[in-house]
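Every protein chain but one is kept in place in this view of the complex.
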Amino acid sequence: MLTLTLLEPPTVPLEAEVLSPDVLAPLSHAEVRALPVYHGKRRLRLDEFFEVEGDGSDHVTLHGDLGRVRWVGRKMTRGHITIHGPVGMHLGAHMRGGHIEVHGSAADWVGGEMAGGTIHVRGDAGGQVGSAYRGSVSGMSGGTILVEGAAGIEVGMRMRRGLIAVRGPVRDFAGLQMKGGTLVLMSGAELRAGAWMTRGTIISLKPLRLLPTFGLACDYAPAFLRLYARHLAGLGFPLPADGSYHRFTGDAAVPGKGEVLQWQPHPA
Amino acid sequence: MSCTLGEVKNRADLIIYWGGNPAECHPRHFTKYTIMQKGKYVPNGRKGRTMVLVDIRETPSAKAADIFLQVRPGKDFEVLTLLRAIVKGQRIDPRAAAETGLTLEQLTDLADRMKRAKFGVLFFGMGLSMTRGKHMNSAAALTLAAELNAFTKFVAMPMRGHGNVTGADVVLRYTTGYPFGINLCRGYPRFNPGEFSSVDLLVRGDVDATLVLGADPGATMPQPAIDHLARTPTIVLDPKVTHTSRLARVHITTAATGITAPGTVYRMDEVPLPLRPPLKGPYPSDEEVLRRIIAAVRKKPAWEPDPAGVMAG
Partner (left out) sequence: MLRITGGTVYDPANGVHGEVRDVCIAGGKVVAAVEGGRTIDASGMVVFPGGVDVHTHVAGAALNFARGLIPEQHRKAVPVVHSKLRRAGLGGVTPTTFATGYLYAGMGWTTVNEAAVPVLSAKHTHEELRDTPIVDKTCCVLMANNELLLDLLEAGEYERARDVLAWLVWAAKAYGVKAVNPGGVAAWKWGKDAKRLSDPVEGYGKMTPGTIVAALARMVDDLHLPHPLHLHCNSLGNPGNVDVTLETMKVLEGNRAHLAHLQYHAYGGDDWGTIRSEAVAVADAFNANPNLTADAGAVLFGNTVTITADGPWQHLLFQLTGKKWANLDVENETGCGVVPYAYKPGSPANAVQWAVGLELLLLITDPWRIYLTTDHPNGAPFWRYPEIIRLLMDRDYRREQLNTIPGAVHSRLVLPELTREYTLSEIAVITSAGPARALGLPHKGHLGVGADADVAIFNVDKDPARMFAYPRYVIKGGEVVIEEGELRQVVEGRSFAVRPAYDEAVEAYLRPVFQQQYTMSFDNYPVGPDRVHGLEVVGPATQAGREPGEPGA
């Protein structure tokens, strides 16, 4: 068990991609303390910012206001990171395995281009959750991101596989250019959900204001959804047992074969 | 999907302005480059061209247009996306289309005109690129134009704002690979608009000093950004007193480029134009001031970035 407590919030962003079990686990206490972090343009030691307790471990706990600490869990493949407090951008970006739990909010790019593992944010998340970085062909290609609070714009942009579930409302362009995978919106989304999607599934429990390039295909209570609902219930995101779904397809502009399943409380 | 403005002058028979008011904001655009010019392949000038204006309100530019299409505010992305679908022959629900403020007939007519044009151009202004949807609105305009090339020649071009924005974009691209939103803290360029763009840096308070060149963020940026500029050391290079210079720690008066200092300005189509100053003035150019700042910084202990600090792939 390794516990790191932020001494005080950094004055400018602190880039700390070393805060990953893959890096930390094999190290001694002294080695952990000496790891490099980047405060603005300066390379400094980890222990200039964190109080370090314990030796390197696959179980890492972070405490403090980490809102300016970026790249935590970058490229991690194993282990657990637990964060008590807010955390900065790029949490779990390029992650391939392991588990990140945030008791607080996370900034933009949670799980950017991640390929595997789980990220669970108890508070809100910023924009671009599970998204592609600018110019990339695909975003998230596997794994699970769960957000208990709200999320920002472009959630699941260009995602190819995996699951994103958001309990709170999300802003514009959810599932933008989505290519696969599943995006579950428990409280709906603002404008332009599913814009330019080619494949993949958006499930919304609230009515969405879809683009005019989506068409209502049918009313729908598919068998696979029951299986999926069981999986989601296990993650703490239960789908309603009753009702049915309007199935919209689009985006005709691409033209794409994505589907948007919008829950209807009463069977049609 | 772009071209230099002379291509428009010589060839364009369909000219669409979207989310801009060139009659007032780019007054020379009509006369120098687009509708009023007689072009090599448009010998009849204005008569040989169709101008379409798309905007959320009827600006003075509408008088110049053959067709004015009034879009409901916030529906530009929807209209562009609909046009992409219509161009590809996808079936659209007329009621859904009507929510944009335009009828399916109007949209289909525009799509047909775009496909029929010999050479079409779509100029899009800040009414598109700076409203809700921002970069995705621009992406929609560019994508539509690209896709129209399956049918005819079609280009799209942003109507940039004032100053040499294009020039900055061009130079940053060849020196760093990226046009804007660049961070050099690790000793090499990284790019992430939204994270590293100046407005976001200032709003979040991610920087502890700011050098302002050829801009007046104190007049245009949101209040938290302005507050941060006032709170931290801000240095302004500008020929005149600006909102930003008033809140800055340091204002260095520089020569006005093109008036008392030479330079190069990049036109919105990335064509460089030399500037020959007609007057002499007492102030140093931006370039000279920057060179002197660099020389002074060189005398301080060198900042050597960590060669091992490269964030691989």
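The first chain written gets the first letter, and so on, giving A and B; residue counts start at 1 in each chain.
Convention: contacts are C-beta pairs under 8 Å (C-beta built on N, C-alpha and C of every residue); 3 or more make two chains touch, one makes a residue touch a chain.
All values reported here derive from a predicted model rather than from experimental measurement.
Only one of B:L211, B:V241 or B:L273 touches the chain withheld from this view, namely B:L273.
Considering B:Y33, B:F77 or B:F123, the position touching the chain not shown turns out to be B:Y33 (whole complex).
One chain of the complex is left out; on subunit A, the residues touching it are 133-137. Seen across the whole complex, the unshown chain contacts subunit B at 1-7, 9-11, 32-33, 40-41, 118-119, 146, 149-150, 152-153, 155, 169-171, 173-179, 184, 186-191, 264, 266, 270-274, 302, 304-307, 309-310, 313.
Operating definition for what follows: only the chains that are shown with their structure count from here on.
Those residues of subunit B that touch subunit A in the complex are listed here as 74, 77-78, 81-82, 84-85, 88, 90-93, 96-97, 99-100, 132-133, 136, 184-187, 191-195, 206-208, 303, 305-306, 308-309, 311. Only residues 11-13, 15, 17, 36, 38, 40-41, 43, 68, 71, 74, 89, 108-109, 127-128, 133-134, 172-173, 176, 191-192, 195-196, 211-213, 215, 251-255 of subunit A touch subunit B when the two sit together in their complex.
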